[in-house]
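Attaching a single structure in structure tokens format; questions to follow.
Of the protein chains in this complex, one is absent; all others appear in place.
Just so it is clear, A, B and C label the chains in written order, and each chain counts residues from 1 on its own.
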Amino acid sequence: MKIIGIALLISLFLFALIFGMDLLLKFDVKTSIAAILTPIQIIGPVEIGLLTIFIFFFFALPLFHEYKKKKNKKKPAE
Amino acid sequence: MKSFFKRRKTAVRAKQSSGSEDLIPSSLSANLDTIRQKTGYSPDIIIRTLSIGHYKAAVVYTDGLIDSVPIQESLLEPLLKHEALPKPLPPDEALPIIARQSIALGSIQFTKKYEEAILAVVGGDAVLFMDGTSTAVITDVKGGERRSIQEASTQVSVRGPKEGFTESMATNIALIRRMIHNPNVWVETMKVGKQTKTDVAVMYINGLVSEEVLGEVRRRLKKINMDGVLESGYVEQLIEDETFTPFPTIINTERPDIVTANLLEGRVAIIVNGTPFVLLAPAVFVQFFQSAEDYYSRFDIATAIRMLRVLVFLISLIGPAVYIAATTFHQEMIPTGLLIIVAAQRDNVPFPAFVEALIMEITFEILREAGVRMPKAIGSTVSIVGALVIGQAAVQAGIVSPAMVIIVSITAITSFATPSYSIAMSARLLRFLFMGAAASFGFYGVALIFMAMIVHLCSLRSFGVPYMSPLAPFIAKNVGDTFIRLPLLFSKNRPRLFGHSNPTRSERGQEYDHSVPKGMVNKKTVEGETNET
Amino acid sequence: MKRNLIMSLILAAASFLLAGCWDKRELTDLAIVSALGLDITESGQYVGTFQIVIPSNVASGLQGGGGENLPIAVYKAEADNLIDLHGQLSGKISRQPYYAHTNVIVISEKLAAEEGIAAVFDGIDRGIEFRNTTKVVIARGEKAEMVVQTLTGIDKLPSEKIIKMISLNELIQGEHFNTRVHDVIHTLVSPGSEPLISGVSLKGSAEDGNKQENLQSAQLETAPYANGMAVFKKDKLIGWLDDDLARGTTWTMDKLLSTNLNLDWKDQKNAIAFQVSRQQTEVRVDIKHEKPVISIHVQAEGDIMEVKQAISLNDPHVLADIEKEMNKVIEQDILHSVQKVQQYHADVFGFGEAVHRKDPTYWNKVKKTWDDEMFPSLTVQVNAESFVRRTGLRNKSYWSSIDS
């Protein structure tokens, strides 16, 4: 969970930075928000598939790790 | 803890099988009964009862594993002729005396353990039991039919010793000993495999070997928990650092001179009984591009040939991939004239380039596999059929293009030109990965897989030694013997990462001899005498 | 195992990617365009003529290939810009036109003179398939279409014949040279220089050049030949330089590789043939009294290849005289072409750039008026030095034995 939390925190700040840069370029707020989203609008089935896999693992890997750690704790090394 | 970023290996605890520590029964008949029973009344377990003086005794051995001459002449005869001891002693005390006086063999050993005695019997030793004592004498009479020493079949060289290892561990050790006359060559043996109890010997030069590597080898060998070890390949797979890699991290060789050279560099040899392939660790990547002959021929030729091998390896890896990438993604980089020729050839081929390449490569692999496994008598049939099918019919039928046949033939030849069979096998497998990458992303795909391969190679270690050393990490002192080979004059250093306990090969190196005239200056002495006028 | 998870992730991604293959083009789906001809209609539309290679007819040695069949197919399209031309083609051809191997772009004289060539090149410059090293020629007195569709003899591909013909001339005679797209754009944009592009004309009847019969006679009825260099001002063709004038220009631009010069000797015209094998030209700029003075210094060396009278070529003094004579010829050659170009008000030599390099501040002052005022009235001094190095395998000519 900690990992996911950190990752989300990072993305929050990062996208704020990107958004800020767009504002500095003298775009208005609406276009700046749109600019963050436009690149993922025209997207084919392959990319959707890839994106889904990536995002799935984004959450799955840390959770899986957590689960494994718990299991290891319950069953300490012989 | 080596590194944060590495997956921490949870130590697998091998359950030590606690074998029965039974003692040998002191009653001979009971003892022999147990032996018969335990060996399932197998007719090849020979039990010869005899009396030595007034003691009853029996010699037990396995037919076929022993040398019958020493058994008769050095064991049975003297024992039968043994004169009675001056005064009767209890069997416990008598046995050592008898053994000492009457057994005319080099190696004898006393044991009280039943397990050990019976293992000795099935391992090819003859064991002497005596009534009334639980001590037995193990005598070494190993022998029987073995293959004689022949030329190594997998690593042939034009120049250099022709002897190759055999299946007998003792012979193999002897072959190495014959090349280094040095008491510091140490051998440790152990038995590996729960059922097979295969003899495994670890050989090294004390003082040159790195203690860490040696310790690691011992540790890993002890950890092997497998019922059978039939060939050194088992050991190799069980002790290598990384299982999930196409690259070999342990060298295997059939040649004593290679083993000797590697021992001198501070490596450890692992000799497994029953196979002519000896393992050497730690291995580094560049070694698979070196052959023993490089050191026996001149350095410039050796260097050129090594460069050629790298090229050969690259071609066999990415040859077909480059063809696919160039013809389906990057047509602009093919010179116009060539492009037109290739396009003309491909005009009638019904498959995409990738499929065409796949068909041909797989056909070739099938042919190769068929050629290796087939009885020799019909070998030529397969090659004729193969040549006809691939070379002629497929092209004429328009199923594949002649250019593709050329590419496949080149990769086929290159995969045989690599000196190490194991690295050629890795290339064979990876080639298909590269082809897939080329088919989906052209050169970008090939480059990415290539980089991934480099990263993977850099991440590998062989017994703690980075696999790509001395290139990465770059060790300037050791680069003289990698893809290039400097003259022997300059090879003064052992590999730093594991030969560090004694880094220099000779105290002042092999000095250049200036007294031999080389130029105009002091030519006259020699020149004048040898010039024919 | 986490490692296995990652591996499965990578494998899953890879399988998706294999399904992608966005930029995959099989060779059998490509129509290799070897030459592109550009004309203009009365209404101002571009007409593109695409010379497309038929590979199996070009590559000989294959069963049934070569010989009788035509090596090229020609397609035509009409549109307002280059990209649209490409689009228009799609309904007429079964394979995707592919331009990375386009050798030559042929622009008709009419298009170059009336419309200007600047509009043509942006698509080529920007696009990724076209190379900046593609050569450009002007179809002189002919439609570009005709040049592109004419079949040729030795080189099966007509585009290759055109390029090789010009570069051979560049190598031997120096009256033409190949201009790359890059050079055209470079000279177009920089204020102190103008484009200079080789011209190609057709001999014989242009209409019959695209038929197989044209190839049946040893002396082809219709064939392209190099014809002069086109002088541009800004992006419009304004005139031609022929033969010696063209060579003088090449010489001034230091692009001459070798050439043959004929000298008069003792009242006989063209009595000595001299081959220049190496040369160096240096253009120096001096600014005197707020006026640039251009001095061209030429050094040339070569061999005497042929004489038509008894000249004792073993006499160094004679050779010195020949050298002197030759200096005059070279100076005349260069001076003539410079004067001719000055009349066109088009600085194809790049004198302006030389001034720019010499004195940027002065250049900024005269930049605007350079083409029309400064350049035509430039003082140009030519100074040639030539050296006869060898005289072939003989010293005296056999003329001396015949005459005596």
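We take it that a residue touches a chain if its C-beta (ideal position, glycine included) is under 8 Å from a C-beta of that chain, and two chains touch if they have at least 3 such contacts.
What we mean here is this: contacts and distances are computed from a predicted model.
Visitor: Which of the following is the UniProt-recorded protein name of the chain this complex doesn't show: "Spore germination protein KB", "Formylmethanofuran dehydrogenase subunit C", "Na(+)/H(+) antiporter subunit C" or "NADH-quinone oxidoreductase subunit N"?
Guide: The UniProt record for the chain left out of view names it "Spore germination protein KB".
Visitor: The chain left out here touches which displayed chains?
Guide: A, B, C
Visitor: Using the touch definition from the top, which of B:K191, B:R220, B:H330 or B:K492 touches the missing chain?
Guide: B:H330
Visitor: If the hidden chain were put back, which residues of chain C would touch it?
Guide: Spelled out for chain C, the touching residues are 6, 10, 13, 17, 20, 22-23, 100, 128, 131-133, 182, 185-186, 189-190, 353, 356-360.
Visitor: Residue-wise, where is chain B in contact with the chain that is not depicted?
Guide: Here the touching residues of chain B are 1-7, 329-330, 332-333, 335, 441-445, 447-448, 451-452, 454-455, 457-459, 466, 468, 471-474.
Visitor: To test your reading of the contact rule: which positions on chain A touch the chain that is missing from view?
Guide: Those residues of chain A that touch the unshown chain are 2-4, 6-7, 10-11, 13-15, 17-18, 21, 24-25, 35-40, 43-44, 46-47, 50-51, 54-55, 57-58, 61-62, 65.
One rule holds in what follows: only the chains that are shown with their structure count from here on.
Visitor: Quick one: report the Å distance separating chain A from chain C, using the average Cα coordinate of each chain.
Guide: A distance of 56 Å separates the two centres.
Visitor: Can you work out the whole-Å distance between the CA centroids of chain A and chain B?
Guide: 49
Visitor: Listing for chain A: what residues touch at least two other chains?
Guide: Residues of chain A never touch two or more of the other chains.
Visitor: Going through chain C residue by residue, note those that touch at least 2 other chains and give them in order.
Guide: 2, 17, 20 - these are the residues of chain C that touch more than one other chain.
Visitor: Provide the residue numbers of chain B that touch chain C in the complex, in ascending order.
Guide: 7, 244, 327-329, 331-332, 336, 339-347, 349, 352-353, 436, 439-442
Visitor: Per the contact definition, I'd like the list of chain C residues that touch chain B in the complex.
Guide: 2-3, 14, 17-18, 20-21, 23-28, 30, 32, 34, 53, 55-59, 62, 65, 98, 100-101, 103, 129, 131, 160
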